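Presented below is the structure to which this report refers.
A protein chain is absent from this complex, but the other protein chains hold their places.
Presenting chain A:
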Amino acid sequence: MSSLMMDYEFKMKTQTERVKVEDLFDYEGCKIGRGTYGHVYKGRPKDGSDTRDYALKQIEGTGLSMSACREIALLRELKHPNVINLIRVFLSHNDRKVWLLFDFAEHDLWHIIKFHRAAKANKKPVMVPKGMVKSLLYQILDGIHYLHSNWVLHRDLKPANILVMGERPERGRVKIADMGFARLFNAPLKPLADLDPVVVTFWYRAPELLLGARHYTKAIDIWAIGCIFAELLTSEPIFHCRQEDIKTSNPYHHDQLDRIFNVMGFPHEKDWEDIKKMPEHPTLLKDFKKSNYVNCSLVRYMDRHKIKPDSKAFHLLQKLLLMDPNKRITSEQAMQDPYFQEDPLPTQDVFAGCPIPYPKREFLTDDDQEEKSDNKRQNQQQQQPQPQQQQGQQQQQQGNQQDNHNPAKRVRMSGPQGHPGQVNQQAIPISQQQDFHQQPIMYNNGSQQQQQNFQQRF
C-alpha cells in the first residue's frame, strides 16, 4: 500500500534535481558552533567559483522541528541589512536533516565582549573606534525595528545572537541571528506564553517575563537590547546571575529578580502600576522585601562602572531598561535618541575602517561526548552564559561559547589579520577619550581620510 503513496517517476525526478549540501560545499572539520540548536559549520563552495565563506547550520534532531519551521518561515520572508540572510535551505532526505545556508559572520558580541573582558583582566587596552558601541547599538535597533514593524518578535536576543561581519563582505555590519524562537505576534491563535512558557536566556529576560506575563510584547526584545548595551559599555553582564541547571516551565526565577532589583532597585508602584496584575505578583510580595534594595539604582551601578549618569549613553540605557514594559522606549524612538546625534556618529562599519582586533572563529573538534561533560563543569565553574532553558529542550545557544575554555581541543585558523595589539601606533592618550566607554578605547579614527570614508551617517 505504502508504495502507492508516491509516484515512482516523480520520486526519481525530484531526486535527480535535488542538490545536496555536501555536493556544493566543503565543510568537513570546519565546525564553528554547537548547541541545542544544532551544529554550525564554516563552508566554502566546492566549485571554487566563489571564494566567500558561508555558514551552514545543521538543525538539531531530524525533520522539521518547530524552531526549524519558524526560522525557515520567517527568514524566507525577511530582508534587512541587519538581519541574517537565509540564502538557501537544504533538505537531506536520507538522514532527514535540515540545513540552512547563511552568509558567514566572523564575529559575534559574545566573543567580542569576552575578548574585552579578558583584556580588562590583563590590563591590556583594546583598540577600537570611539563610536563602536554606539554603531553596534544603532544597528541592533535598526534590525529589531525592522522585525517589530513586520510583527516579528525575536524573543532570544543576547550577545551570542548578535553577529558582526568580518573583513568582507559588508565589513563590520551587525546581523541579528538565530530566529529559532522568533514568531509572528499579530492575532496569535494561542496566548504567546502557551507554546513556549519560558523564553529568553535568564540574564536578558525582562522582569514581566520573570513575573509570568502571558501576553508579552515587543518590549521584551527592548529590555534584552538594554542588557546588551550595558554589557557593551562595561564588559560585564548587567544582570549576571548564578545559573543552576534548571529545566523548568515556570518563568518565575527568584535569583534573577533579586539580581535585577540589586542593580535597579525595587520597582515603586507608581513606576509600574500594572505589576499588580502579574501572575507571579503574590510570590514577589512573599519573597522580596523592598527595604533590601533601598540603596540600589541603575545610576549607582553604572557609575561604579564609570558610566556617568549625565551622559547621553546612560540616558538612553535608562529608557531601554525601564521596568514597566508599557513605558519602555520603542526601537523607533530609541533610534531617534540624542545619543545617536552626538559625535561620534554611528557608522555602517562598526569598526569604522580600523583594523579589527578580535580573533577569527576557531574550529571545534568533533568530540561530542567530551565536550558535553566539559560544558557542564565549566558552566558551574565559570558562570558563563548557559543560556535558555526551555521546556523540555534546553537551549544552549551558540555552543561554541561553552567550548571556548578548552584551548587544547581547538585549532587556530590561519591568517594574520584580526590579531590584537598591532595598531599601537595609532593610540591616543586616555585623557582625550570619550567617557562613554569604560574600556580604554584608544582608536581615534587614525587618519582624516578614514574618518571621511567611514564616518558617514546612516
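Basically, contacts are C-beta pairs under 8 Å (C-beta built on N, C-alpha and C of every residue); 3 or more make two chains touch, one makes a residue touch a chain; residues count from 1.
Throughout what follows, contacts and distances are computed from a predicted model.
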Listed names "Protein BRICK1-B", "Very-long-chain (3R)-3-hydroxyacyl-CoA dehydratase 2", "DNA replication complex GINS protein PSF2" or "Cyclin-like domain-containing protein", with the criterion being the UniProt name of the chain not displayed: "Cyclin-like domain-containing protein"
Among A:L64, A:A118 or A:V294, residue touching the chain not depicted: A:L64
Chain not shown: contacting residue from A:K20, A:K46 or A:R76: A:R76
Touch criterion as defined above, residue of A:K20, A:K46, A:K79 or A:R96 at the omitted chain: A:R96
Chain A, residues in touch with the chain not shown (by the definition above): 1-10, 14, 18, 63-64, 66, 69, 72-74, 76-77, 89, 91, 93, 96, 183-184, 187-190, 195
